[in-house]
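The complex appears here without one of its protein chains, the remainder shown in place.
And now, subunit A:
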Amino acid sequence: MRNKKTSEEVALGIRRRVFEHSMRNNGGYLSQACSAGEQLAWLYNEELKLGDPTLPMIPKPFEGVPSADNPNYHTGAGYNGPFEPQYDRLFIAPAHYALVAYATLIEVGRMAPEGLEMFNKDGSSVEMIGAEHSPGMEVHNGTLGIGLSTGAGLAYGRKLKGEPGRTWVYMSDGEVQEGQTWEAVQAASFHGIDNLYAIMDVNQQQCDGAMDSVMEVGDLKAKFQNFGAVCVDIDGHDINAMRDAVNEPHDGKPLIILANTNPFHSMPILEERFPRLHYVRFKSEDERARMNVSIAKDLGVEPVDYSH
């Protein structure tokens, strides 16, 4: 099921879906589609080694939280295929990227487009903040900064069991403000967990705005290296750069790819909202209409008819 489309086409498809969704709902995590499109497209369309989905194309409704009394409980990891030794695993650490991640599942044929219609609807498993029971998710990462540690533990466990599959963590740059991120790198390096891979969306944005105005985080590459990782800095919209970065030797160390991105890449009109891009809700009908026309043109689609 791979490579029917190019990763560039998948990235465009992701943006079109997130755009349409945000227009219809008068808001959404739209900027994350701009920054993350190529990274998620590359991961799912070419880099990750995944089996066929084991869960229905149209997601089932919410079937309960983990509990001894809930025999039906399952995570959404089945959209990434079965847990087999040879296959890779992926966590989306910043759970608010879920909308973009769901759009990716649709673009690569792992979820039906109807899945996105269920987004944030009552009783649905396609939650706004991706839960572990949401499509493509395996652990609940809504509290930021825990993803890399869980990934390190899973990777270590799989290493002990001799499994060749890799563990990937999709990260956001806000997560580096949490101390736990650094504890994770320290432990992964100390224990030689080189089957752990992370790619981070360095969009220099967080809830309050530009990261430099909220809490400066300094030279990330140098910091990751000092904590014991191998770290590569790339243009996060350049898929060839990702293909090269993943080949960086990192014997005995985790590999961290810093994908430097533009939070309004491919939707330049969003720059009007800079530096507050974390959640784009249209401030007026006029703004919504202008952005609809402008972004539709950028993405090569018709403006969204959101009147009904």
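Methods note: contacts are C-beta pairs under 8 Å (C-beta built on N, C-alpha and C of every residue); 3 or more make two chains touch, one makes a residue touch a chain; residues count from 1.
To be clear about the criterion, contacts and distances are computed from a predicted model.
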Protein name as given in UniProt for the chain not displayed, "Isoquinoline 1-oxidoreductase, beta subunit", "Glycolate oxidase subunit GlcD", "Transketolase C-terminal domain-containing protein" or "Acetolactate synthase": "Transketolase C-terminal domain-containing protein"
Listed residues A:Thr6, A:Asn26 or A:Thr54, member touching the removed chain: A:Asn26
Which residue of A:Gly123, A:Gly162 or A:Gly300 touches the chain not shown here: A:Gly123
Subunit A, residues in touch with the chain not shown (by the definition above): 25-28, 62, 65-67, 95, 120, 122-124, 127-129, 131, 133, 140-145, 174-175, 177-180, 206-208, 213-215, 276, 278-279, 281, 283
